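Shown here: the complex without one of its protein chains, the others still in place.
To keep things simple, chains are lettered A, B and C as they appear, and every chain counts its residues starting from 1.
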Amino acid sequence: MILPKSHRLTPEQVAEITAIAGEFGCKIQPIIGAVRTIYAIVGDERDELMINRLEGLDYVERIDRIQSPFKLMDRRSDLASHRIKIGGVTLGEELLVVAGQCTIDPKNPNFFYETAAAVKEAGAHVLRGGVWKPRTNPYSFQGDVKSLDILMEASRRTGLPVDAEVMEEEHIGVALAAGVNMLQVGARNALNYSLLRAIGKAVAERDTVVLLKRGLHMGPLNEFISAAEYIAAFGNPNILLCPRGTAPTLDGYRNHPDESITPLLKEKTWAPVVVDPSHSVGKASYVPACALAAVAYGADGLCIEAHVSPNQGIGDDPKQAVTPDVLKQIIGQARQLWTLRRTGGKGEKA
Amino acid sequence: MILPKSHRLTPEQVAEITAIAGEFGCKIQPIIGAVRTIYAIVGDERDELMINRLEGLDYVERIDRIQSPFKLMDRRSDLASHRIKIGGVTLGEELLVVAGQCTIDPKNPNFFYETAAAVKEAGAHVLRGGVWKPRTNPYSFQGDVKSLDILMEASRRTGLPVDAEVMEEEHIGVALAAGVNMLQVGARNALNYSLLRAIGKAVAERDTVVLLKRGLHMGPLNEFISAAEYIAAFGNPNILLCPRGTAPTLDGYRNHPDESITPLLKEKTWAPVVVDPSHSVGKASYVPACALAAVAYGADGLCIEAHVSPNQGIGDDPKQAVTPDVLKQIIGQARQLWTLRRTGGKGEKA
Amino acid sequence: MILPKSHRLTPEQVAEITAIAGEFGCKIQPIIGAVRTIYAIVGDERDELMINRLEGLDYVERIDRIQSPFKLMDRRSDLASHRIKIGGVTLGEELLVVAGQCTIDPKNPNFFYETAAAVKEAGAHVLRGGVWKPRTNPYSFQGDVKSLDILMEASRRTGLPVDAEVMEEEHIGVALAAGVNMLQVGARNALNYSLLRAIGKAVAERDTVVLLKRGLHMGPLNEFISAAEYIAAFGNPNILLCPRGTAPTLDGYRNHPDESITPLLKEKTWAPVVVDPSHSVGKASYVPACALAAVAYGADGLCIEAHVSPNQGIGDDPKQAVTPDVLKQIIGQARQLWTLRRTGGKGEKA
Partner (left out) sequence: MILPKSHRLTPEQVAEITAIAGEFGCKIQPIIGAVRTIYAIVGDERDELMINRLEGLDYVERIDRIQSPFKLMDRRSDLASHRIKIGGVTLGEELLVVAGQCTIDPKNPNFFYETAAAVKEAGAHVLRGGVWKPRTNPYSFQGDVKSLDILMEASRRTGLPVDAEVMEEEHIGVALAAGVNMLQVGARNALNYSLLRAIGKAVAERDTVVLLKRGLHMGPLNEFISAAEYIAAFGNPNILLCPRGTAPTLDGYRNHPDESITPLLKEKTWAPVVVDPSHSVGKASYVPACALAAVAYGADGLCIEAHVSPNQGIGDDPKQAVTPDVLKQIIGQARQLWTLRRTGGKGEKA
């Protein structure tokens, strides 16, 4: 939809926009209003170059796009009936819980083994463990590939599938070769399209699941979903969208909690939403409330940092990891709320 | 705490800040660090003029304030044990529900009477009805004082106390004289200190409750609580803090939902938090999720727009009012979640 | 423009939106696209109630409005040729400078008299002086009506017209009776529609100018311009739009500078833009850069806080007022930049 600056375009201007649209297989249809005439783009309006060229015209005020910019992730695509499974959970049928440490300490593997056993006991379905770490401060610990062995050993001991963040192309192959079941893209790489493409290619023929964190800014939801499209375009649609708080920070939290975008995402895409309350609020004491709020908004899963002894953890664990006891209570309450929402508060669904 | 731009102030600079602090009854104490020396303000650092004068010095990088800027509303004040009661509910002991129409239609009073009966039946404790309305568009309906008679008649019929927004000093006296039990300050007047003072004075000797909406911006929480201090300073501490969404808007909602500030408010103030999900999301279909999220974050109450026939409503009701059926379901689920949080998910508290 | 959730509305749905539009004198025209059909509202789409009712339909995804919501302030209205004059300046022909103290100190009137003389000498056209003050902290100095006498005396001594902020209806009459030439609406009252209407009525038959500050949030520009429409609706279109920084704060400034909205405002409205760099940045040392940036963006004027001895000032003056010397330099550079922009950098206009 082209909105001109004036009330009506001149015949020459109409000819110009018609020519541009024509190059991209589209037509222009005027919609004559009482005061102002606007011009619909009839056809596939998704070509960015066409939009950019039309927006560049000095008599155009703006272009309102009415089509979804993504094809595969669109709620109306054929993929909408696809169901993602991991850790014994079919997304949408049961609340998925991913839990574990922000960062595995390669010098103290026992902490991770104990955490792994404890989060399993608390009810988690997937074990999270940070191997490589993106750190704001270049002089902080950046992770260690040895941690990958610890992660996989914990997987063997508990039988849980594992989730690890990958930060560069090289990590992808290493992680997949080791047997990582869920690749995580962190917020700082949420728009790193090279990495997204590399992941898409690498998982194309696999049943690996990708947990895609939302970027750090309060940007448009379409941008978030389009990042998932990058991965899906190669053939594997096992993508979970993960809001994890945005910037600017809400006065008092680490980020600005954004679980409230869940219903809006679900109007646009069929992809499940798995919220990370740990990074959203950034402090263990706030995590239970944020986790419940995510379920209130309809989240399909939660990704929570937990540690058997947070203060002995490294990375973000000392401040934001919950203990296994708290994790167990969160999971219990979250499941009850999940049921409550589905039954309309009247007990179990028939 | 004064942070200088340099690593250390000169003796002349120390003398200058000492003199300024001294005018306000404070002293300066240097804290000598390994690299940098900073300067603590010892005494009551809350005087804005002292802070402004210190911040104005060109060798000062910034002032970090460590005291709460509000006295009465502070969680550590003597007022912290004060309990607010309305509609048979003691805040903190039971979830308060305020519900009713955004705008009373003075030409169709029966809608409001029916809505009043229906929200009571659904479980609401206070009846909300818009008499005067702040409208972005100057040519929209701005409310009608006749609606006040309709509001009070509905109160008589249902026995419910009533809540009405006041927008100017004159409204306050009219509303109180008519018997309005809860005065609401809207988001657009959240920092209208003249109005806040006028309300503070008017309710000083009464048991009227004030529902103070948060302003439209993602500003500091202290500013919100300080607005409550304006009212409390005159003697009536019956103030409910009401997050209602902020700007810039979250892509897809009317505002940016902000129920997540609830735990942060509760760390700073003893005042109950009553969240308005209707304005936060701005569309009826999203209201139940937002209401539950508010309870998840620990809200003490909800303020929800409801209408027996939303599409025949005026003001915002056609788009954001829920029907009484939906309201009833929200209240039922919200109460269950309220109990769930208090019992740790293990059933009723002993 | 109505965008449905589905690709196409059913005949019953089309009948319903047609009926709603019809109640407001509008028609519905489908625009049949290759994939999706959308529905134009033909007629005056500005009625908020019609929009609210259409947005409330559960098969409607959203409404895109294509008409300006304001009539008088629209760049295409007949008022566009109106020229505002004050202090010997016709807005648009010369850079207007409003300068003076944030707060007049009623106990030390000489500071203000000296400041008044100095800002005149520096080149200011209008003298600013705060009489009543909105303060975040209820225990801070809130202004004193005695300051109004000092303001008017300074006006007599210098011959400059004066600007004072009014915060409640009562102030308006007092200020106008005293002879105040420019009424200022502060950021905290930017959406206080009762105050805006009261000002509109009070200045309807006068040549008073209103300086309307932008609200504190990064909200839509239409909201800002609509606030001006409230005043203009009563007959006096002498309104200056004043960006002054928004929240959330930019890390390091008092607010988030927003002079960059100037070109966007000018595409929507004919009203002159007068930027307040003092509140935007909140610290004297940043004011010159922000003032120049405002002129770079096409501002028609500047509103700057100045004080002969900032550290002896009250209110915000100790931290954000510039000295008369700095003010003079700002005005000198701003005028050169103003000329530079108009001549394309090639020297004086022919």
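The working rule: contacts are C-beta pairs under 8 Å (C-beta built on N, C-alpha and C of every residue); 3 or more make two chains touch, one makes a residue touch a chain.
Being a predicted model, the structure only gives us computed values, none of them experimental.
The chain not shown here makes contact, within the complete complex, with A, B, C.
Touch with the chain that is not drawn comes from one residue among A:E168, A:E205 or A:E267, which is A:E168.
The chain not displayed touches chain C at residues 218, 220-221, 248, 250-253, 256-264, 267, 281, 286, 289-290, 292-293, 295-298, 329, 332-333, 336-337, 340-341, 344-346. Interface residues of chain A facing the missing partner chain: 46-49, 52-53, 55-58, 69-71, 134-142, 167-169, 188-189, 191-195, 197, 215-220, 222-223, 226, 229-230, 233, 246-249, 283-285, 310-311, 314-320. Looking at chain B, the residues touching the absent chain are 1, 3, 5, 7, 29, 31-36, 38, 40, 42-44, 61, 64, 66-67, 76, 248, 267.
One rule holds in what follows: only the chains that are shown with their structure count from here on.
Taken pairwise by the contact criterion, the protein chains are fully connected, each one touching every other. Distance between chain centres (mean CA atoms), chain B to chain C: 26 Å.
Separating the centre of chain A from that of chain B, both taken as means of CA atoms, is a distance of 32 Å.
A straight line joining the Cα centres of chain A and chain C is 39 Å long. Within chain B, contacts with two or more other chains are made by residues 218-220, 248.
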